[in-house]
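Handing you this structure, nothing more for now.
All protein chains of the complex are present and in place, except for one that has been dropped.
Labels A, B and C are assigned to the chains in the order they are written; within every chain, residues are numbered from 1.
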């Protein structure tokens, strides 16, 4: 399937259509680690246009309980099945309900949302840094990088070995993956950010892509800024709508020209240049 | 099963315990006519104490959507299975959701509620009049009447033959059942109230029990009052709580001593003496 | 074990959870479901001098995460209340606040005088905010002067703890709280219901028998929390917080916003065990957080200097 997905994906990421509000059938849902679930949703039209780094707003039911959708990065796309897959961790009422849905349930979904990662045509060497659930939007990016023939190395972090995500998919990409765990139960003990400065000095990476916990993204962004390497971070914020109208999910932003403003994570992002974000969280 | 149910029922209606708020598993749900459903709920403790004529407040989910429970007469009790069965018609948002629940779902239930029918020890001949969905609370009553050896005749009405309910159960009781349908598609064309006056003159019935649409209950109550035959009607009203605290579901009532007051259908009823009810609806 | 007992405005309760007036009668129906003395206290059904039949049906309208009622203070009247329901509830071990409602300040005074003579009553809850009665009712609660007039009349005839129940249907609830505090109110309880209505679109008419009714339930909780927060800033007397409380966490929101105790209303209609479950959830949270005395969290979310009283 992976090979298929790769081809189709590259074709479709070139044609972007509008955002859709659909009722999507749950094709599959299962736990990949304690409190972390993978869910496949039937959404052919979304699968046909989703770009790496985009996300969806999904609700566990159409009853209005909870009232708002929950933003979830698109983790995988299967055009043959006409499906998209998300990865989520239970940490509140909404995700608790989402973890309880069953195959066949119809969920309200608004997608695809946000701007994906920006992969320069001529990109030669890329470093992709993921932490915990943050690996979700990075997998479609890795497929694109591979398709474009970009030399890519991956740094992947997790709290423990059994919470290390997406390995089943990453192994098929034949890319160098360096694993970090907080407790050292697998790979290097610590965070993907450690040793990053040296790696950037020697690795000759032209761009770094990062998604993970805020502390990880902050330090990766700061290290990249110091090394003067472009760094695209995919941010998360408490969202209202997910498509820009409520202006709820803002981040303090300093543009290249020095303009300071509050950017909408959902609409102006979720991907931002690391050094343009104020990491005052 | 019926025989079993009868024995057990008579034993337990003598021991009344308190009201319970439980989470009940849906054991079965199916349509018995267009828009009319039969639902069996696992509720052993309720099954053990339910009295004929009592009801339950049930919600389609524990999400608070809809906010209030819906009152449903107890249609059947199976102590061996530890279950109660309700019969409901879809006519609003709450019942629409209730019709969509599936086997295995857990529903919030408060039960058993209200006062059942009052069957005098020495009752000899009874007439039971049901219309549409109103037959639900009458079936447990018929089981009790049979067990007490009361000679009982049944008048049962429905809009059409295919909306005539509970026949599967009634046939097993070996009681005379006269069927009425609005369109004459089965039995006599018209309502169970027609010819009732004559029947009361000749039949020597000591008590009439009635549950059905308000117009039917009104006319049955008025005919019984004229014939000076006691008549127990089981009323329905828009309810808040179902157990008396919100005083929302009141009916204008004139007691035997002439006292006029607003009685709570849920707590003071739902069964009232027909001639004590003001039928100003 | 966290201490859950609270004492405020001369009212003692084994825990801070009351049931709100109009959603628990005089406790008899709930006592058939759980032992009523599990509650910290009860605000009994609104009592008036004369019996009231209340409004016509429909009296109940369901709304998103809430319910509207227009019962209209149906009650047997003072005389019958003193004969039956009140003596019954006073036999139980919980704080009994008698909710009184009237047309003129003099009516409130007469009611207060009569209740004052009954031994065992923990206090009075003066209802100046019922949205469902023509005369008086909410009118009193809508303006500082009228609210003060009622409180003054009551204070003149009783030394019982007096809790004034405030209406949320006002521009500045803190101003109303100040007015009754100035006339000697021992505490305030808030919020009463929000004046609301539903149109039956197919009938093209208001759904409720009384056209309008009072909205309660989780829907209005965030407005109620805000009002408790504001009243905590504007007066010094204790607060009983209420408005859509359905869980221990909800109750803790009100206490952290400045409430010394809370009342559960609409939640009890949907789940009669809600008040008891809320007590258990509050206790469990306090244990988890290592809170030795629940009074410690009263006003915990308020800026320093406001209501430090609570934070022992």
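Just so it is clear, a residue touches a chain if its C-beta (ideal position, glycine included) is under 8 Å from a C-beta of that chain, and two chains touch if they have at least 3 such contacts.
Everything quoted here is computed from the prediction, not taken from an experiment.
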item	value
Neighbouring displayed chains - absent chain, whole complex	A, C
Option touching the unshown chain, where C:53, C:118 or C:197 are the choices	C:197
Candidates C:219, C:240 or C:273 - the one touching the absent chain	C:219
Residue among A:60, A:73, A:240 or A:269 touching the omitted chain	A:240
Residue touching the undisplayed chain, where the options are A:98, A:143, A:249 or A:271	A:249
Touching the absent chain when the full complex is considered, from A:44, A:64 or A:195	A:64
Among C:49, C:68, C:149 or C:279, the residue in touch with the chain that has been omitted	C:68
Those residues of chain C which, in the complete complex, touch the missing chain	61, 63-66, 68, 142-143, 169-172, 194-199, 201, 204-206, 212, 215, 217-223, 225-226, 229, 244, 249, 252-253, 256-257, 285, 297, 300-301
For chain A, residues in touch with the removed chain	18-21, 59, 64-69, 94, 108, 110, 237-241, 243-251, 261-262, 267
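Just so it is clear, only the chains that are shown with their structure count from here on.
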item	value
Arrangement of touching chains [line / ring / star / complete / other]	line
Chain separated most widely from chain B, comparing mean CA positions	A
Intercentroid distance (Cα basis), chain C paired with chain A, Å	48
Chain B and chain C, separation of their C-alpha mean positions in angstrom	36
Two or more partner chains touched - positions in chain C	64-65
Residues of chain B touching at least two other chains	64-65
